[in-house]
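Just one protein chain is left out here, and the rest sit where they should.
Just so it is clear, A, B, C, D and E label the chains in written order, and each chain counts residues from 1 on its own.
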Amino acid sequence: MIVDVRWGHLTREEIKKALIRCPVVVLPVGSCEQHGPHLPVDTDTFDAERASIEAAEQISPPPLVLPSVPYGVSEHHMSFGGTITLKPETLLNVVVDVVESVVRQGAKAVVIVNGHGGNSAVLAIAAQKIRHNLGVACLIEDCGAVAEDARKKLFPQPYDVHAGEFETSVVLATRPDAVRNDAIPAACDVRRPFNAPPEVTVGFRMEDMTRTGVLGDATKADAERGRQFWQAEVEGLKKLLEDIIAEIRR
Amino acid sequence: MIVDVRWGHLTREEIKKALIRCPVVVLPVGSCEQHGPHLPVDTDTFDAERASIEAAEQISPPPLVLPSVPYGVSEHHMSFGGTITLKPETLLNVVVDVVESVVRQGAKAVVIVNGHGGNSAVLAIAAQKIRHNLGVACLIEDCGAVAEDARKKLFPQPYDVHAGEFETSVVLATRPDAVRNDAIPAACDVRRPFNAPPEVTVGFRMEDMTRTGVLGDATKADAERGRQFWQAEVEGLKKLLEDIIAEIRR
Amino acid sequence: MIVDVRWGHLTREEIKKALIRCPVVVLPVGSCEQHGPHLPVDTDTFDAERASIEAAEQISPPPLVLPSVPYGVSEHHMSFGGTITLKPETLLNVVVDVVESVVRQGAKAVVIVNGHGGNSAVLAIAAQKIRHNLGVACLIEDCGAVAEDARKKLFPQPYDVHAGEFETSVVLATRPDAVRNDAIPAACDVRRPFNAPPEVTVGFRMEDMTRTGVLGDATKADAERGRQFWQAEVEGLKKLLEDIIAEIRR
Amino acid sequence: MIVDVRWGHLTREEIKKALIRCPVVVLPVGSCEQHGPHLPVDTDTFDAERASIEAAEQISPPPLVLPSVPYGVSEHHMSFGGTITLKPETLLNVVVDVVESVVRQGAKAVVIVNGHGGNSAVLAIAAQKIRHNLGVACLIEDCGAVAEDARKKLFPQPYDVHAGEFETSVVLATRPDAVRNDAIPAACDVRRPFNAPPEVTVGFRMEDMTRTGVLGDATKADAERGRQFWQAEVEGLKKLLEDIIAEIRR
Amino acid sequence: MIVDVRWGHLTREEIKKALIRCPVVVLPVGSCEQHGPHLPVDTDTFDAERASIEAAEQISPPPLVLPSVPYGVSEHHMSFGGTITLKPETLLNVVVDVVESVVRQGAKAVVIVNGHGGNSAVLAIAAQKIRHNLGVACLIEDCGAVAEDARKKLFPQPYDVHAGEFETSVVLATRPDAVRNDAIPAACDVRRPFNAPPEVTVGFRMEDMTRTGVLGDATKADAERGRQFWQAEVEGLKKLLEDIIAEIRR
Partner (left out) sequence: MIVDVRWGHLTREEIKKALIRCPVVVLPVGSCEQHGPHLPVDTDTFDAERASIEAAEQISPPPLVLPSVPYGVSEHHMSFGGTITLKPETLLNVVVDVVESVVRQGAKAVVIVNGHGGNSAVLAIAAQKIRHNLGVACLIEDCGAVAEDARKKLFPQPYDVHAGEFETSVVLATRPDAVRNDAIPAACDVRRPFNAPPEVTVGFRMEDMTRTGVLGDATKADAERGRQFWQAEVEGLKKLLEDIIAEIRR
């Protein structure tokens, strides 16, 4: 019996058996970028990986969770320090290479769990390439989209999207020691880049939007609401995985 | 006085003067892809270009409208015929090359008017590259986003997104002769690809969603509602252009 | 019955039928570049597209004319303003992607009608790739080559190749309103770049050859001779299309 | 005071301070590939990361250890299952992008700790690019090279290089629970690919060398010798880091 | 005093001095492709290199001749055997890398002596890139263009362009032992690919034109006329080099 859903922790034989039992694979994609003065730079990777594992562990036989891609597209955060960025083309190639490898071993669907908005466009392109060139299903759980309802209810403030009330609450819930409580910044004004309306996509650096590198009021963070969101996220991801497993099996 | 806002119709000297008066440039990006049995394959290009020109003409001094990119990323439509697709990398390079050329001539902002959802991810990446590597503002009016409210009110049906009630209504309003009335298809069932929930991004071919290549009920199309949307779209784009022109001038 | 030869104006079903009747497709490739102070920057695109359509319309069943590629390789014109350039690799990919799309739909031959000398080398490479990788015929009508005899007779001056007597005459014939008569420049001296003899290919910027960005004496332009050339060009292209259609059918 | 040397666990401000105190950064690069029927596929990543952290922790102020690259170039292992491979170009771009990001933040030297021989050539090219294009020092601790003497003494058998006596011993020492003791394979014959002499580089698949995917006799694995090697490896890496830190400071 | 004009035969110090005395460099580009049953596959390389050296040796101080690029774009010859081809992108990069290296050492002009028509389009693109990105002059002596008049007079037959009367005559003049006299093929019919008129560029394989892989009547080859052409070619190249040296010095 498999007690560990992490692909990386298994042997080749265990992986082969697991793929036969469940031909769906999960790929967490994170980032290594500044999350204000109070959160670790691997926050997105940690959350994507953690949610993937918790969801997969509740399914039997479980889908395997691939090693997380720990770097994303974060050029817009570079000026705040602590940030590593891949070029969009590089991340695209990493994801396509990895998925091609699992498809060659029999995977029939890949669920990418993305923890960082800067990766979304690249992953959308990857999903199309994977569908067209490799033939399999590729779903992207993009930045907690499966728990969007819970999020809107628990964290209704607009622009609460980077190291603010929402994200800090989640870290308080999942990795409480990781929050530097004495460094939580006061909320700062947020501008839309170039004053563009919210429905318009706009090229931006973080400094076009925020003086502190934070979007949202981290001082209002709250572990309990973080926990509630996390539960919804893991639950949503679990359901997504169950549904695609059932779909593939039909 | 410039009487034509189309960059392509002007001489080099007229363009130089126009860029000094208004350093914002509009780039329509379309597609050449099947739009059911009843709409021309250049629908997305026509709409993006037409809206760009109508909005620009109402502004004085006007922003110039570049020649439209007539091909987009449409691999998912290929099996229905009539479709031409660029690889995502190709479209990305086209857009970046074009914008780099106008930035070298003094443009301070570029508004991309995108008529095709399959281009959105590529254009989002382009916008980031343009902001980071060329330094200027890049805004994307993505598939009528500036008139999203009007659209939801006028065309509330879900999945009405490709050659259906909404798009056919718009063509009836802007190019009535282009609609083949006797070929309008009956509505067909729409599936989400792999049964994925709507909030999840998913790699897909059109045939994963629809038997007819159409999403939405084109038999319900209505020129008057199309006209109302078009007015909102042009008005919204005009306001977007005015705002970015003002922002650049500050 | 098809009354419009433009691929973009047709529906997918009309295109499918047209390709069965005539599996030859025409792709106009232009440029967006300075044409002196008196001609619009889309001159090359307009001419390539116009000639393609006029020739195709005289053939029954007609070959379809794809949407024009409105940008070419024009780095050498950049310093004069008004110019947009693609990198050579970008144009190559655009052409190959487009042709691959039509070949996947059954096209057996592609005739590229090129309006701009700066594209010629890229298109020659594209033609070889298309022949080798896609298997179909690819012919390039390069800058009026099929009417070269008429041109030499009507416009015998050397170096009359960019916005000069020849090109201005053609625009006077095909789009008279497009010529800014009061801006037609006096003829200027033309140098070969680096004094190289004409039979030697040489890397150049336009400013290596001309102070005005014009090659040829536009003050001598004449609508009637423009019309005669145009007739020869359309006639030559029509014959080229008829011949390749016949060849493919054999 | 920094108590954690892992870049990913720190905040942007902590990273900035750490880089000022010690402008040397460590990048572990691993693989996700079959390691016989008895070792987990993330063995190379685990070892590279673990050694990096242990060595860095012994230095004050410590160099930071970047998040590990969890995928390498492993095409030659694909047929045995469980393996994920990047194309060589992809890994090259990942490493160069990551290092460029840290150099933009002030890093003066990067030590890459590589756990997988299949990455060596790519990393050698990366090191040259980094030296030439970014100007900083780039050192590669390649597969335990700093403890080569200890290795030769402790594990003198030839071809003991993949999931055999040596590697299994190391895992027994560092992650004893990770070894599937009941799946340790008997030693198998090893062939040089195409019978080439050992001093000749040769393109190969693992199946050109071994029937089992293992090189070396894992049944002879021994935790104590693994521990001795590990100590030498960490000690060697620590010395390497101290030396380059001193060199940079001169 | 330099007695050898070959860059490769000199030491770094000799090259530095030679570049100061004459900042023009010659790069021969050839091919490795079938030349019928009677000529060696390196014919184009030999001729380009030989002409370069003979011309350079007559100039004082001489321009240096770089090592020849021995492979070209020859996909269209592949089916006849004996042929090696580079992809067009590969040859482009080779030429640009080489020229960039010499420009970094002070070269002010590069004359590419091309021996193979299949390379012409790639070299034309290279020349533009070199002019725009590196700033120096780049001239291409393309397949004997400087002696075109002599050629037309000495070898007036049409389509005499590959291993036929003309090329065989030249080899008889420059490397008589290289001609396999007993294998000279009878002339064969030549078709234009797809029956296209000569003024139209067309994608082709050699087998679209000729059954034997030869274009021209090699049985009519004549060493004396070969010698006369060769003299004209070397003389023309010498003059080209002298002119560009003078131009650079002005």
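One rule holds in what follows: contacts are C-beta pairs under 8 Å (C-beta built on N, C-alpha and C of every residue); 3 or more make two chains touch, one makes a residue touch a chain.
The shown structure was predicted, so the numbers you read here are calculated from the model rather than taken from an experiment.
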Subject >> In the full complex, displayed partners of the excluded chain >> reply: D, E
Original post:
Thinking of the whole complex, not just what is shown, which of E:67, E:135, E:156 or E:176 touches the missing chain?
Top reply: E:67
Original post:
Among D:148, D:222 or D:235, which residue is in contact with the omitted chain in the full complex?
Top reply: D:148
**OP:** Mind listing the chain E residues that contact the chain we can't see here?
**Re:** 7-16, 32, 34-42, 45, 66-71, 78, 80-87, 89-90, 93-94, 97-98, 101-102, 104-105, 178, 180, 183, 213
**OP:** Tell me where the left-out chain touches chain D, residue by residue.
**Re:** 73, 75-76, 88-89, 109, 118, 120-132, 137-142, 145-146, 148, 193-197, 199-205, 208, 240, 243-244, 247
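To be clear about the criterion, only the chains that are shown with their structure count from here on.
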Original post:
What is the touch distance from chain C to chain D, in steps?
Top reply: 3
**OP:** From chain B, count the fewest steps through touching chains until chain C is reached.
**Re:** 1
Subject >> Interface composition of copies chain C and chain E: same or different, split at half >> reply: same
**OP:** Could you say what rotation angle superposes chain B on its sequence twin chain D, using C-alpha positions and rounding to the nearest 5°?
**Re:** 120
**OP:** Tell me, please, which chain's centre (mean of its C-alpha atoms) is farthest from the centre of chain C?
**Re:** D
Original post:
How many Å are there between the centre of chain A and the centre of chain E, using C-alpha atoms for each centre?
Top reply: 56
Original post:
Where the CA atoms of chain A average out and where those of chain B average out, how many Å apart are those spots?
Top reply: 29
**OP:** Report the inter-chain centroid distance for chain D and chain E in whole angstrom, where each centroid is the mean of the CA atoms.
**Re:** 48
Original post:
If you look at chain A, which of its residues touch at least two other chains?
Top reply: 89
Original post:
Hey, how would you classify the chain contact layout here, line, ring, star, complete or other?
Top reply: line
Original post:
Among the chains present, which pairs are found to touch?
Top reply: A-B, A-D, B-C, C-E
